[in-house]
Each structure stands twice: as structure tokens, then as C-alpha cells.
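Missing here is one protein chain; the remaining ones are kept as they sit in the complex.
Here is chain A:
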Amino acid sequence: MTAGNVCAFTIQQCNPSICQVRIDFLTLTLAQPNAHGSCIYDSMNIIGGATNIPPICGENSGLHLYVDFNGNSNIRIVISTSSDASVPKAWKLKIAQIACDCPTRAHMYEALARKRFYGLSPSGCLMHYTDLSGTVRSFNYGTTVSSYLLPNGQPGTRQLANTNYGICVEMVAGYCGIQWSQSSDIYSFTVSGDTSTAVGQGIIGTPASFASGADCTTDFIVVPNPLVNGVPTRTDRFCGNGLPTLTTYSKPFVLTTVTNGDELPDSGNRGFALSYTQLRCTNIIVVVNDPVSTDVLGRNEFYQVIDVIKKLNIMDTMPVSTDVLGRNEFYQVIDVIKKLNIMDTIHDLIIKNIEKYVCNTVVVECWMCIAGANSEAENFQNFHKAMVTLYNYYLLLSNIFNNLELLCVTLKYRSTTYYQNSTDALKVIFRSALLSQLPLDYKKSVRHFYEVGLKYEENRGRESLDELCSNCSSNNCICAQYFYEANSILLELGLLEPLASQILTTTIYDYIENHVETTCKDRFDASFLAPLQKWLEDVIIKWLRKIYTCDYSNKEINKFNKKLQNFMYEIYTKVRINQLFGIIIEYPDSISALQDLKTCLSKTDLRPYLTRKLQKSMETRLLHTGVSTPDILTAYVATIRSMRVLDPSGLLLGAITQPIHQYLRSRDDTVRCVVSSLTEEGPSDLADELIKGEALQTDENTPSDDEEINWENWLPDPVDADPNKPLAHNRRTSDIISMLVNVYGSRELFVNEYRTLLADRLLTSLTCDTEREIRYLELLKLRFGDAQLHYCEVMLKDIVDSKRITQNIKQDLSSSGESDIPISSMILSAQFWPAFKEEKCELHQSVDEQMKKYTACFETLKGNRTLYWKKHLGLVDLDIELPDRTMNLYSVTPIHATIILHFQDKSQWHLDELSKIMQVPPTVLRRKIGFWESQYLISQVSPDIFQLVEVSVKGNLNVPHEIIVEDESESAMASTQDQREEELQTFWSYVTGMLMNLDSLPLERIHQVLKMFAFQGPTTECSLQELKHFLDRKVREHQLVYSNGYYKLPKS
């Protein structure tokens, strides 16, 4: 570009999010302004932005400026040059656009280091620096004079006229102040006045040549609220030809420079180049402690100030004396402070010093006390010591604070920067210092402290005071005193809440838990709710009241009390729930525990927990193979009874007994056990239940009237009830026997089982008490109804009748004189008895004959009726006379009797021989003979040869080891399984008929057809599974062929 031309750039916003442009003058060399300071030769104008920027000329390389965009209009840089080509002109600009949301500081340091982009400059700052220290320059400052001379021959000015801009320094974190000073060049602050004169007088660059305040009217800089040598200057504008070092703590750090429209009266001004350094926040003390200049203050006054400060006890080390100042001195001091207006500084200084002292000394010392303790007692002592140490310091420091407060009040000074309320200030300082340096194990320490306190409190109620304290193990226990002392310190310093309340709460919780657990461990026979409540009130709440003394209103304590009660209930409930299985087993001794639990359940929401827990313990302790069925039943009955106490609605019962039901269903002998416990005096007292119970209601839904009568006692269903299932039904079935019967869900099964058991009992014991059986039968009838038990009635009548008949026949027989074997019999109506186990057995001839006689008698007694003997059944009483002894045997089975009778005839038998005569299979017979072997009456002399032993030679007798004693409890009745088999057999003809006509059929189809034609009545129902078993057995027996899922008859 040739001289005299204009060069113009246009900066367009790259996008609407751009707010600012930073223009770096990498090189900007233009002609110097004229003597008036105006850029009339060369000039750079930046226009179109929101920032007003003076025309710039002269040497400005290395400077920068920020321009705000005005909306979205472009910014233009217009550089116009004079035609004077002898003046060098050069420019190289770097332009960066800055987005509006670009951070001003923070991670900008890093970005700046890479010189990639810049942060926004705060508005009003034409230049913006971010370093900790550096140099700022006014436009066109230079180390040489301007080449243009004034009319008087003096050198012209370099300072540009008509400027008013801010130079900002970004405050770095941790830095509170900034210090401005001239750079090394003595001309580095030549802003107004005649510079050459100052040079001539030799005072350039010294404080002697600077002016301030009202003296600065034309060109000056402004630094807000500066201090010179730590003393406020009372002015903020500076001009002239020298600048003292200025320190300011006013934020933001800004230096404003102002020049008027004409620089002519001044000569040789160059502007300024000032070094700045940001000051660390703590430097304030150094500033005051290290006064260099006493220019502003009088020398005496200054020392007075120092004296004051010393008397106020705020120096780094803790002074010994804490005397309040003497009256005279005090007023003297106040005068000085007033005069110097340094209350602000002093106040800050004192607070700062105290903070530092508390942080570095007091707190460290306090926490040191706690460290390293192991035992509870040690911790207790240490914590107390720590608190006392803390409090002593607090008292010491509060003296200073009182002085300060007095000072403030007298001077009517009100600090804005620190604490609003100076009485709390010290506490706040202590609190924040303590909490900011919490040691790792303070919790343990605090916890131990309160535990000891609590223990002591509880023991106080129990033992006399002179007894040994468990903590300090001294006769003269001062633990309580210690405790309350430390506690009141915590309270006074406001530390109780932040430091201890949480730990206190958990300590109390743990303590309650512990207490509850130890109190009601394994004791179910007493109610603990009232004692526990009393304990809580007497020990814990009382203690809490003491701890909080006046701090807490009664309302707060009550609130806490409620919370603790709730917690105690919850713990107690949990403890009881965990013991619930034991409680149930011990019912009814544990009734008070159950009552407690009931009360608790209504206050807590632990029902689901109870259900889960109890089910679990049932599973682990009851419902496994190791427990016999009667035991399970006993537990089950106890459960039902306990649950009735616990929850009259029956809902819990339903949930808890579900698994037991399921399990009982999977056991074969459940029904048998239920029935036998119903009719016998057992541990489960079911018989009693039977006596008091009313009619069984298994599947009736008719609501009873008593609900309407007792409407006042009505309670809503519990919240966890399923609204789809009416509860009335559940309530009804909580009758124990109904529930037991409902385990299987069918009365028939029950009645059948009862019939079998009854038959067994009647046939195996002659002494059977029919009176009692009839009574039970009547009771059962009440529940199961007449129809179901009709058969049993007939059975009992048979027994009674046969006694009478036997009596008759015996008379007949004895009158005819042939009664070598007295025979009696039980004459049964076969149709009404359960099926008998069929065993073939021929009795001894003599007995047989006698039986025939008996039959004949019967036939004459009851016309047209005869008897069929079940020869293997019955009981025989016999005496065996041996040469050396007589054996009396009662209730021997007919087979046994027959065997011994045969041996009476012939003393040695071969097994096969005997088997043939008795028509009993040899294996069975061998088993039966075993009985006599065990009586030492028969011995096996060689394989399968048995010999009667008339004279027992005990000791010498070679008793065979493997005497097989048959198990006694053999039922006379066919097992239910056999009976079932029998029933299924009736279907066989249907099946063969079907297969003959249709060749082959799948299982499902056979079942379907049977369902249609063969299954009539509920008992003859047969499940698919059962049918499959049946058919498969037939396949094994080669009566059926099974292939590809089809059954067919084998081809014959």
C-alpha cells in the first residue's frame, strides 16, 4: 500500500453467538500524534462496535484491545495514512472472535497458554490481562520522545488525546489485592505536567513529582481505594510524573486512564507502563506489620497503632496477658483508630489472626487429644480432655473478642465482610475450624464417649453410687461430672448438633437394640412392652433431657421421644419375629410374648417381614424330612393357635400356613396322624379341640348371624388383604380341625382313614373301650355329619353285638360240654368294614373244629346266616407249660398260635412240611417262627429244620443271631394303596372292551372314554397320571402292548 492511502478491514460475526473481538497488534507502527496528541497524520479507527475506541496512532506493537459487537453489525478497522512516506508504517493484526458464553477465567489459563483463543473481556475493559503479574501500557507509550516538537521547542507528547478506557487484570483465585508500580523506566509514568521540568529537577519517577486527587484535572489514572504503604490515600486519581507503589483490595482490579482533548500544555509526556502484581490474600498482615513509610501517618501515631494492635492481643503467638485495657489507654487507642480510620483493617486483622490461630493451634491440639486411644475408657477421658482444652481456648479468645466488640460498639463500627453477629463469630470460627479438620477416628471417640455416658446413666439407677465405676474403675467416680462438663461445652459451642447428634442417635439406637435383645432373650412368658417403655423413659429420655438441657424445647424432646419409641417397637418386634418359631412352639406358655407382638404389629409395618421370616424358619426348622409328621402337626396346631392371637383376621395365618399345607400334602401319613391325634390323647390336644368345636364348615359361604350382632366389634380387613378373596371365609376356617381337614380338602379321605384306623384298633385290641370310641364317633359326627360316619357306627355296633353273641354261643357250647378251646369271635358286617388284608392260613385242626362248632351255633342262633372266618386275624391268649416254667402269652396272633400248636403235636418240623399244612408261604412262615425263636421255644437245628426246645438252657443256648422278629404294628386292613388298586381293577374290563373294538388308543383318549362311562361318583375318579401308572403296570404284566404312544391288546 502506498503512503496516503486508506486501508479498511471489515470484521463480520462468524455466527450470532459471537460477542467480542480481540484485536492483537502484533505489529502496529504508525506516525506519532501531533503535539496536541491527536492522530492527524496516521490513524487507526475501529468503528461499528459497541465500544468507543479513540483513534490510535504511534507505536503500539504488542498491545491488544477488545471490541464488543453492536448487535450483528460489522466492525470496521480503518487505517488511514499520511503521504509522508519517511515515517515507517507497518501493521500486523491478529483478530479473534469470542463467543458470548466463552468463560472469562477458570480454564482459560490453559487455553491462553496455548494461545489458541481468548476469554471474554468484562465490559468496560478495553484491555484485559489474566496473568499474576505483568506490565500494562497506555497506547503509544514508548521509551523515546515524540519526534514532533512543541512550539517552544520542547519535545511533544506521545500520549494520545481524548481517551478514556479501562485496563483490567483478572483476579486469580487466592489473590485478594493488586499492587501497581512503575516499571524500570523512569519515564514510565509521565501522564501530565511538564516532564522536562521534572527531569530537570531530578524528581522524575519519584513520589515527589506525583500529584493526586483534585490536582489531577486533565490527564490521570484512577485506581480505586488504594493504599500507599498500607495507609489509605483518600484519593483514587493520580497524575504527574511519578507514581508511588499503589496497593488496592478493591475488586475488580481495574486501572482507568483518562486524557483530555488537548495535550499541548504538557510536554514530553509518554503515558505509562506500570508493573502489576497480584497479592496473596494473607499479605494484609504483612502490610500492616511491616510499615516502611510513616509519611502519611505521623511517626508517633504509627507506633501508637502498633501499640494498640499489640494490646489487642492479636499477634501470631498467643499472649500471656489477657487483661482488659485500662480505661485511659482504651480511650487513647480509640482516638488513634478514629483518627486513622483503620477500624476496618484492625477488625479484619484480628479476625483473620484468630481464625488462623484456631485453625493451626487450637483445633490441632484439641484433636491431638483424641488420637491414639484404644479402649472405651481411654476414649472417654480423651474426649473430655479435648473438650476442656477447646473450652479453655475459647474462653481465652473470647476475651479478645470482647475487647473487639467493645471497640466496635464504641466506634459504632459495623463489619460487613465477616460475621453478622459478633457474639456468634467466635463459635462459628471454632465450629468451622473443628469440622474442617475432623480426624478419621473422631466418630469412634465420640461414640465411646456417649456410650460410657449412657452406661453410667443406666447404672446410676441400679446400683448405689459408691460402687466401682466400670469405666474409671475408681471408687470416687467423676465420670458423670466429666460427661456433663464435656457435654455442656459441646452444647455451648453449638457443636452438639453438627459433631455429635448423628453419632448420639446411632449410639442410642444401638443401645436400645442391645437392651431389647438382652432383656427378652429366650423369655416368652412375660410381657416386656411396659418395662421397655419405662426403661426408655427412665433411662434414655431422661439422659437426653440432661444432654440437651435448655437447648431443646420440650417439644423437640417429645418428638425425639416418639421417634425412639417407634424405633424401640420396631426392634422389639424384630426380635420377637426372629424368635417367633420358638414362641409358637411354646404356645400357650408364650401367650404374653404373642400379645406383645400383636400390639407391636399394629404400631409398625412389619407384617410382611413377619410372614417372610416365619415362613423361612418354618422351612428350615420344620418342613424337612427329619421331622416326624406328628411333630409337624403339633407345630401346625400351635401355629394356628398363636396366629389366632396375633391376627384375628386370619390373614397372617393363611399366608404362613400355606407352605405347611403344601408340605403336609406331600406326606403319606398325614391323614393317619391327624386322625389318630384326633382320637387319642396326644400332645397336640386335638381331642379337646374336637370336643369343644362345632360343626365343620369346609365349603359353605353362608354368612353367620353373629357378625351382624357384633357389628360394634367389626374391624376393617388389614391393608395387605386381597380384596378379591373375602376374608369371612378365612376367619371361619381358622377352626383348627377344619384347617387340618382342609389340608387335603376332602372329608372322604379323612373319614376313610378314620375308618381304617378304627378297624385296626378294634381288631388288634380286644380290650378296646367301645364306650370311648362311641363318644368320639359322636363328636366326629357333629363335624363330619351322620352320613359320612355311618359305616363306623355299624362297625362299632358289630363289636358290641359280637360280644353278646359270643356270650350266647359260649353258654351253648359249654352246656354241650365240649369247650376244650374257648372260642370267641368278632362278627363283622363285611360291607361296612374296610377291605381286609387277605392272607391264606390254615389253623390247627383242633381250633378249626372248634370254629366249625361255633359257626354251627351261630347258624342256629341267626337263621339263614353263616360265618366266614378270617383265619389269620384274631388274638389268642395262651399258656405254655414247660417242664421248667410256664409262659403266659397274651394277644398272640392266630398264626403264631397255630405254629406252636403244631409243635405241640410234633417237636421237629421241616419248613416246607409245615408250610404245606398251614398253607402259608415258607418265607412268611420263617418270619413267624422267628417270634417263637425269640421266646427260646423253637430253634433252627439245621437249615429249614426247626426243633422245639423244651428245656431252655440259658447261656448255653445258641441263639441264632438273625432272629427275625416281625414288626408288630402290622395292620389288619389292606393299605389304601391296595384298595385303590382294587378300584382301578374295575376299569380294566372297560379298557379291554375299548381296545378290542378300537384296536389301539392313546392314553388321553382312554381317559376320556373312561370319564364318560366308567367314572361315576367322586371317589372313583382317576387322574391321568394314575391311569398311566395302572396301564403301564399292565404293560409290564404283558396284558397290554405300548408302542408309539398307543396302547393295544397283545395278539394272542
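Here is the rule we use: contacts are C-beta pairs under 8 Å (C-beta built on N, C-alpha and C of every residue); 3 or more make two chains touch, one makes a residue touch a chain; residues count from 1.
Everything below uses one rule, namely that contacts and distances are computed from a predicted model.
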item: Among "ATP synthase subunit epsilon, mitochondrial", "Mediator of RNA polymerase II transcription subunit 17", "Signal recognition particle 9 kDa protein-domain-containing protein" or "Anaphase-promoting complex subunit 11", UniProt-listed name of the chain not shown; value: "Anaphase-promoting complex subunit 11"
item: Sole residue of A:646, A:901 or A:1027 that reaches the chain not shown, by the stated touch rule; value: A:901
item: Residue, one of A:851, A:1009 or A:1049, that touches the chain absent here; value: A:851
item: Residue, one of A:478, A:830, A:945 or A:998, that touches the chain absent here; value: A:830
item: Touch criterion as defined above, residue of A:876, A:1027 or A:1040 at the omitted chain; value: A:876
item: From A:749, A:867, A:911 or A:924, residue that would touch the chain that is not displayed; value: A:867
item: Among A:455, A:621, A:797 or A:1005, residue touching the chain not depicted; value: A:797
item: Touch residues of chain A, complete complex, unshown partner; value: 763, 766, 790, 793-794, 797, 801, 821-833, 847, 850-851, 854-855, 858, 862, 864-871, 873-882, 894, 897, 900-901, 903-904, 907, 937, 948, 950, 972
